[in-house]
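Showing just some of the chains, left in place.
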């Protein structure tokens, strides 16, 4: 549980951050220089806000009204800094065990697991000075994970890692957050990471948190295109697991009483899941849909059509109550004679609903 | 004999003098300036430092040494004119004790031993500081050296030996009578016979580069005003 | 150079004892002072800084005299120490070490302060986020990273302690075997009309010892640098 409502400044830039989440990963997203790192440092206690309140899992860490300002070392917030900040005179191993040795924190029994996950076993005896950029970043992640934190603050932790490594670390963070109930505040410019991981999304712009809320809601808001990047726009759809097909490796979901198939995940039948579906991955059909490799065909009604710059048009459709965004060419909108109120078939490539974009709720 | 005679032209004389002559020479120098109009600039330092500087060509007119050895040394080295060497004052050695322990001291082993207790005898460093060297010769001749040799506190100069006694850091010290005379916190507890050591003399000389009339200041010290200055500093003038 | 005579041996071993003692005792205090000056802001900052530099600004004889007044057997601190702990500085080699330490102190505080100021506070912040209390951060982050500066301080301090003369002779006299270090022996030789040869021998001896200490320190420094900058 994260409760943040602070005022402060970063140089000339006034900071006004106000966001809350009941559980899971909170993503901070915004342009370079928007104030994301400043906000994370305030949460960690490294910069003092002028006023406001910071509470995590019910523990108040800062409250200007009540005169509370828990010192950094007692906040127990694992901080992955944007610039690694490894201790240059200590071996990688000592960096990783620093919290236990120098901070008297009980190290979770996970040392080997974390080292393995991050692929840093061959580096343990080395010193940070000679590590590559990505290696440093991984050690910094490990150091924070092994500090038995009450919460994690991660400032672009995966920025210089290759896609393969990212794909291994993200599920781990996911589990850490949802199974071990350690809230994560996650700064990233990669919307894919954010969508995969976050439950709540806060958009920071010019020092202020301009939008915050459940990720589905924020991602679907058309007005945030500038902040999130058009390429990544999409919607979040909730469904219930109704079947597992082990042979084909597919999981079947029911979304507003229509069926949808996604690559299998070990989710119990009956569970509710959330899918991020990018607008660019949704096509529209008005007639028969036989003989197509696209398995997911949802009957939707068009609610609105927005013309965008260039060749694009954006459709806001409804699957029952839920919004689904589709991006087409204006040419196709004309060709198919699409207009609000019309009921059409939304085609969603099964495959386009990538593992990463399924999140258990 | 020539006191009061005007110096011949020199506006300013540079005098290198042993630090222990500071009070006496400064007083005499002022008197000299007011009579003759010749200002005297003193450089006070350890005799040895001054001697080596003269050897290296220091631009001094006069050199006042605190002992004969160094005067001989510079004369041999050709740094002063041997013809101008003259003794201007003499001094003697005394035992001093901190002011509150002023009872007289007998000059024998047991008395000194008893007075020292576990403490040390402050003297000038016997190898390098003239006062220390005289003290060693005197104590040797008096048969006392072996008794105190292991209990010395050899000091960089006599003033520090004096200060050490004044502060009660050592129960006894050997210093010049001139020093003891001007320090209120010490008492003279014994005088050391003048014949137990070579005469303690302050020789002065002019350098070869000295300005004309520089030697007049040496003569002035032997006149009444010079004598007064020496005496008030606890030294004994020489005729 | 022919072998050393007993007096030279004595002066040499005494010098090493005095300088090493001065270094060992003073270094922790210098580290503390360097840290305080580097990282804390408080009203007496300027005064503390000034006091530390005083032994550098005043002629050593004056410092020695002040030591004599304070730490002599009759001095307020000296008499207290003697009565309470039985520690005597007066005319003792420990006094020589004290004088050497006091004179070396400002030379040691500066490089340490400089090195501590150069430690990136971001690393100290990182240590704090990992739960380290301030003293632990100091012990495991700040000081290890300031080690090159501490080493430089140790070298300056040791060299100065070896060469200290004015304050030592004033405070604890020039007693062979007790307080007559190489520097004092060398001074004594220069004060003697025919002391040139003795002075020359002692100069060579001091120089050799100093060079040996410097070379050892360079080796240590290079190891340190390698340890911090990386490698296996």
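We call the chains A, B and C, going by the order they appear; numbering starts again at 1 in every chain.
Rule of thumb we're sticking to: a contact is a pair of C-beta atoms (placed from the backbone, for glycine too) under 8 Å apart; a residue touches a chain by one contact, two chains touch by 3 or more.
Note that this is a predicted model, so its numbers are computed, not measured.
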Each chain kind shows up once here, so list its copy number in the complete complex. A x2, B x1, C x2
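Here is the rule we go by: only the chains that are shown with their structure count from here on.
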In the chain contact graph, what is the shortest path length, in steps, from chain B to chain C? 1
Taking CA centroids for every chain, report which one is farthest away from chain B. A
What chain pair has the highest count of contacting C-beta pairs? A-C
Using mean Cα positions, find the chain sitting nearest the overall protein centre. C
Distance from the CA centroid of chain B to that of chain C, rounded to the nearest Å? 36
Just the number, please: Cα centre separation of chain A and chain B in whole Å. 91
Between chain A and chain C, what is the gap in Å from one C-alpha centre to the other? 57
Interface hub residues of chain C, defined as touching at least two other chains: none
Considering only the defined contacts, which chain A positions touch chain C in the complex? 44-46, 71-79, 81, 83, 85, 87-89, 98-99, 101-105, 125-130, 143-144, 147
Note which residues of chain C are touching chain B in the complex, please. 61, 65, 68-69, 72-75, 90-91, 166, 169-170, 173-175, 187-193, 195
Residues of chain C defined as touching chain A within the complex: 122-123, 125-133, 136-137, 140-141, 144-145, 147, 227-232
